[in-house]
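Notes follow once the structure below has been shown.
Excluded from the complex is one protein chain; the other protein chains are retained at their positions.
Letters are used for the chains, namely A, B and C, taken in the order the chains are written, and counting of residues starts over at 1 for each.
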Amino acid sequence: MEFVFNGKKIYYETMGEGQPILLLNGIMMSTGSWENFKESFSANNRLILLDFLDQGRSARMAGRYDHSVQVEVVGALLDHLNIKEINLVGVSYGSSIALQFAILHPTRVRKMVLFNATCRTGPQLKAIGKAWNEATKLPTGEGYYYTTIPPIYSTAFWDKHLDWMQEREKTLIAFFGNDVVRESLVRLTDSSENYDVSEQLWKIACPTLVVSCTDDQLVPPAEQRRIAEGIAGSQLVVIPDCGHCSFFEAPDLFTSLSLGWVNSKTVKIF
Amino acid sequence: MEFVFNGKKIYYETMGEGQPILLLNGIMMSTGSWENFKESFSANNRLILLDFLDQGRSARMAGRYDHSVQVEVVGALLDHLNIKEINLVGVSYGSSIALQFAILHPTRVRKMVLFNATCRTGPQLKAIGKAWNEATKLPTGEGYYYTTIPPIYSTAFWDKHLDWMQEREKTLIAFFGNDVVRESLVRLTDSSENYDVSEQLWKIACPTLVVSCTDDQLVPPAEQRRIAEGIAGSQLVVIPDCGHCSFFEAPDLFTSLSLGWVNSKTVKIF
Amino acid sequence: MEFVFNGKKIYYETMGEGQPILLLNGIMMSTGSWENFKESFSANNRLILLDFLDQGRSARMAGRYDHSVQVEVVGALLDHLNIKEINLVGVSYGSSIALQFAILHPTRVRKMVLFNATCRTGPQLKAIGKAWNEATKLPTGEGYYYTTIPPIYSTAFWDKHLDWMQEREKTLIAFFGNDVVRESLVRLTDSSENYDVSEQLWKIACPTLVVSCTDDQLVPPAEQRRIAEGIAGSQLVVIPDCGHCSFFEAPDLFTSLSLGWVNSKTVKIF
Partner (left out) sequence: MEFVFNGKKIYYETMGEGQPILLLNGIMMSTGSWENFKESFSANNRLILLDFLDQGRSARMAGRYDHSVQVEVVGALLDHLNIKEINLVGVSYGSSIALQFAILHPTRVRKMVLFNATCRTGPQLKAIGKAWNEATKLPTGEGYYYTTIPPIYSTAFWDKHLDWMQEREKTLIAFFGNDVVRESLVRLTDSSENYDVSEQLWKIACPTLVVSCTDDQLVPPAEQRRIAEGIAGSQLVVIPDCGHCSFFEAPDLFTSLSLGWVNSKTVKIF
């Protein structure tokens, strides 16, 4: 399904009934990435998937932009669906958008789950972003694949699922060989360049679960601890031996942590 | 409610409807310990609480016994309630009983969540058990309180919730001052003395979530890692800055991790 | 050798030549505990061992006191030996004394190494101290042994060195059966009750190495992190799978970390 935001087509999907959950993609993902998760996420909830601008079947952008436009897309989608209050589950880039949406619209977020999140594009991440963009100057998709993908899965996952990674490598090298995709990825990467909400986390009011992975070689656990310390009443949980791409590396934990957080009543003891 | 097992009264409670969850107590707990959790656990599930033999309102035992009798109590309760397949959520001692029940009756356990579990009473834990039993020889409940309780909550929790701990101290010192209670606790402690299922974990067939706490000063994280490595298809998750008594220290994580694991469909990717 | 401090005999030993290192005992230790370490510590350094008041061959105290008297003993020993500037290596209780000495006499400490240290007797540790003192009311040394010793060695060490622990158990039960020893231990424990230098760490001027052990079930790693964060220019290093009694569990790391820190020139890069 689609709707128009500022003259741009936005693609989304919705399925199931219940407390609504909006899954927010990582930078290289699209609604298609969630194929295996649809059944479990929509069993007791209304699941909403979304392609951000420059992702999947949503419109391409022309020049440079920052996260704020994607944050607006989220608001526009909720308006379009007439949803007052949403549960947000974000992955990496999607967590950044979730954090900013919750800061701007605290009353519209019921609960939030953040996987492999950062609250800022610090100097290291900024430099890594430059590597990603440099790699688009290489003639084929291989350079971009090798520059971006290896650190996104943990060493242990590479060892254990090498066959799957090699299948995926073929698909991704073809995907990254596409100029439209590469240009979109440059813009998506650039949109993160000046991101920093480290001083605004206190504005977040909803119960937030922050999920950290010990072997996240892109955004290490100290970044998620910083987020958890900044959001009053948030909880932090850690997946050991897991990398940045936790939804693929630990799909059952991704699902059960998300659904458990969204669907359980809060317990008060103190 | 109650039923009779081998001539002994067993106290239990049941509330709510849905996939049944049996919460298995830690050694010093009783059905009463779950007061704040009843609402959330019974919102979408049938929640069953149980006092093991020598706990709460169940019968006292006379002489020495081991875990096997408590494992039988679990089976008898399920028979009594005519439940073919159960979801087990265990806390410490309750996790030990859950592990043994799942080993003996793999087809009767649908899913399992283990908090602060060990698969054996190793030499260190055996020695700590002796300290606990030695402390019952002291005239008042104070000795038992100070010997058993301090390491069960994390240093951070003691710092943060000192008022609550001091209230609880009064209650517990009175409770531990009761001879019937002390004698029960000695028997419960002794029942763990020869526990060791470290070589039988492979028999467990159900999806199992193992929850570890970084600051568990009684059963450290390496023990839960051993369990997770022993059970095929189990998942391990870690709560940072949390101690042995995780259901009190992190009630929302205890609840959402348990309910998320029990109520979510498994995702298959590989 | 001995000298007299405020009318009390203080026992000490000194051996070797070079930069002087004073090893400060943990609460249940004495100069005798360092037998296996003398050769390596005195190979290139002047090693000084000391029994604190109420330890080993030093004098017994009569009533209650706090750490300050032990801190004075350290100063008096240095005066007696005519040592202007010392390197301090502390273990647990000894680290507390080292921290206080360095706060009071910043110019007299050249370098410092702290193992399994805490900068305060927080509410949890205070409660554990009560357990230790309660255990002295039991008739034999067994109760004190089981109450104090098990959590001081890691679970892994108990598993690996059970024979050694069982030999040690006999020795320690006999030792703790001695009324003079038990009374001394009560006073030493009480001397820590109101210890708290958490707000004074910034006064420490010397290069300090803080050594943390992941499986320290008495003083968990967060406490050493607090110390490292409080002392400008300190460095933190972690021994995995090691418990509170690190000098016994990892003697080669204890030795090489200490001697490396004391004997190496500082490197300046930034």
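Going forward, a contact is a pair of C-beta atoms (placed from the backbone, for glycine too) under 8 Å apart; a residue touches a chain by one contact, two chains touch by 3 or more.
Values in this document were obtained by computation on a predicted structure and should not be read as measured data.
Displayed chains that the missing chain touches over the full complex: A, C (touch as defined at the top). The missing chain, though absent from the display, is touched by one residue of C:6, C:194 or C:235; that residue is C:235. Screening A:3, A:34 or A:146 for touch with the missing chain picks out A:146. In the full complex, subunit C touches the hidden chain at residues 36-37, 39-40, 43-44, 161, 164, 207, 209, 225, 235-241, 248, 250-261, 263-270. Where subunit A meets the omitted chain, the residues involved are 122-125, 127-128, 130-131, 134-135, 137-138, 142-143, 146-147, 149-151, 153-156, 158-159, 162, 165, 215, 217-220, 222-223, 241.
Note that only the chains that are shown with their structure count from here on.
Distance from the subunit A centre to the subunit B centre is 36 Å, each centre being the mean of its Cα atoms. We define each chain's centre as the mean of its Cα atoms; on that basis subunit A and subunit C are separated by 48 Å.
Residue positions of subunit C in touch with at least two other chains are not found.
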